[in-house]
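The other protein chains are all here in position, but one chain of the complex has been omitted.
Order of writing sets the chain letters: A and B. Residues in each chain are counted from 1.
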Amino acid sequence: MGLREYATTEGGRAATLVAPPFLYALALLALPILAVVLFSFWTQDFMTVDTSFTLANYREILDKPIYTMLLGRSLMVSGIVTLVTVILAFPVAYYVSFHVQPSKKSLWLFLITIPFWTSYLIRVFLWKVILGYNGVINSGLVGAGIIDEPLSFILYNVNAVIITLAHAFAPFAILPIFVALEKIDRSLLEASQDLGESRVTTFFRVTLPLSMPGLVAAVLIVFIPTIGDYVTPELMGGAGGKLIANMIQTQFLQLNNAPLGAALALVAMVCVTAISLVFVGLNRRWLRGR
Amino acid sequence: MTPLIELKGVEKHYGDYHALRGIDLDIRQGEFFSLLGPSGCGKTTLLRTIAGFEAVSSGTIRIDGRDMKGVAANHRPTNMVFQSYAVFPHLSVAENVGFGLRRDPRSKAEKARAVEQALEMVGLGGYGQRRAHALSGGQRQRVALARALILEPKVLLLDEPLSALDKKMREQMQVELIRLQRQVGITFILVTHDQEEALVMSDRIAVMFEGEIGQMADPETLYRRPASKRVAEFIGKMNFLPADVRRDGGAIEVDVAGLGRGAIAAEQAPGGVPVGAATVGLRPETLAILFEGEATDRRVAEGVVDEVVYYGDMTYYDVRVPGVDRPLNIAMKNLIGRPVLDVGTKTRVAWDERALVLLPG
Partner (left out) sequence: MKKGRSLGTYAVLYLVFLYAPIVLLPLFAFNDATIIAFPLKGFTTQWFEALATNAALLQSLRNSLFIAVMTAIFATLLGMCAARAGAMAEFPGKKGIIGFVMLPLVLPEIIVAVSLLIVLRQVLGLNLNNWSVIAAHTLICTPFSIAILNGAFQNLDPSMEEAAMDLGESRWSAFRLVTLPLVMPGIISSMLIAFTISLDEFIIAFFLTGANPTMPVYIWGLLRFPAQLPVVMALGTILVTLSVVLLVIAEYFRRRGMARAGVKDTGGFL
């Protein structure tokens, strides 16, 4: 079958239709990432780029403790944020899916998603207002006489970054878990109880394994993007709360060292991808091994 | 007279999968023709190649003498009633029925009149202004019919049009479709997996298996003289018995296991006359249980009741006859005074050689 003929079949038409978004993503995502890879093997001195192949950038990342420290801290923060967000989100998703009347589910989802659609920068800044030295929590606690002096460990450090990110990514965690829970055939739960399991054991033997795809999606959709966020650490992290994304941003926009920035971005991305793949793999094995 | 629709060697392949293999078909003007078969047999694919939604891999389709190769669905003299009805939910009933009249040169008022007439024809007079998504399944079906018929196609294609309706509604629509077809005189091609529906409605039926036509005949021939075991199994119930066939000059003699000898006519072997080991078929209603005191001039075999299924108007018996490994299925009308026998009752079974069908293989 010739190409021209193929284009008139259903499959051919679908392939033709998918071409524009595919080519767009190819041109603006795949090729640029390829360019990042190339750049990471080059060097730059102010405005001039030296295109001879070198591993200098990667060597520098390995040699200077600041980079590995930032990377480690970033991965840790992302990991904790993911854990906190998903654990906090699961009961909410479970409640909406299993205990809210079907007619009110949309309203709940709507309420959950609305904060997510309000300006991210301003939301982060508002957490500063809440957690700050003269912030809502401190003035409230001092006013109530619970503490004498404002707490200082809740702003300008890693804790503040974690709280703010956990808030920002909440809907991202709730939605996939909710979708997975909704897909569970309710008669499966009745079947499990009919076969002698209690509500609690039914949850662990039926509900939880069946909601795993949603949980995995939630974990990935929170873990991966948090690595790339430099707004929250910049505003909330203080000196000790900076993350790898701040360093990437600095290399690109302030130090004009695009090759080193590119190498840092790639290393961060590879780490995130590797951890994600390991997580997905372990999860699959756990599900199968049961 | 040349047929209205003429299919020659039509094949349809999806990669290695052969959905249609060498279909030859002639359908006459004004005929109610059915494509009958189990799901996946290619009947819907065949209908869609006639409608122009699927291109044939090889072979030709002619409608009214014109080769349909390269003619798109919107330029073919066919219209279709879809299985899902595909009534446009964003339009009113009248807008749905008038959808195909967009390029019609008639005036608006004339078109409106045509729409109303079409709606009356399907029993939906006065429904024009209703929203389509507020209609019941049966009403949607009628809208889909009116929408197709208003264009006066040469052929109306119906893809399992009754499968989404409940039993009562289905039976009512069967009668209405027959009436409608006689009234408009348009050729109907119906796709169905329901053998009863095909028997009730059609002038002729093509039974399809795995992309091929197994047999093409009028309903009575198809029922009484199936050409193969497969067709016989698919349409109605049939007892299959091993038999030995001998030809003696013009006469065909069969020795049926468990029942005995009989002579059959050539027309009782539509699939050809094999010699030696063969299979014969007997419909349950051509067999009869002889109740106590009943006499018959037909041939008789002895048996024991193995299973009784009571249907109200009928009772189906499975009767074990020595020499046959599967019990004979017998349908008896529950006439006044007839008892329903118990399992284990010894009984006599009357059979008739004229009801035998000789099947190849």
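Everything below uses one rule, namely that a contact is a pair of C-beta atoms (placed from the backbone, for glycine too) under 8 Å apart; a residue touches a chain by one contact, two chains touch by 3 or more.
Keep in mind that this is a model prediction, so the values were computed, not measured.
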_Touching partners, among the displayed chains, of the absent chain_ = A, B
*Among the options A:130, A:151 or A:275, which residue touches the chain absent from this view?*
A:130
*Which of these, B:89, B:125, B:322 or B:339, touches the one chain of the complex that we don't see?*
B:89
*asked:* For chain A, which positions touch the chain that isn't shown here?
replied: 9-15, 17-22, 24-26, 28-33, 35-36, 39, 49, 88, 91-92, 94-96, 98-99, 105-106, 108-115, 117-123, 125-127, 129-130, 132, 134-136, 139-140, 167, 170, 175-176, 178-179, 182, 199, 220-221, 224-231, 235, 245, 248-249, 252-253, 258, 261-262, 265, 268-269, 272
_Those residues of chain B which, in the complete complex, touch the missing chain_ = 51, 53, 72-74, 78-80, 82-84, 86, 88-90, 99-100, 102-103, 133, 144, 147-148, 151
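Methods note: only the chains that are shown with their structure count from here on.
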*How many angstrom between the C-alpha centroids of chain B and chain A?*
58
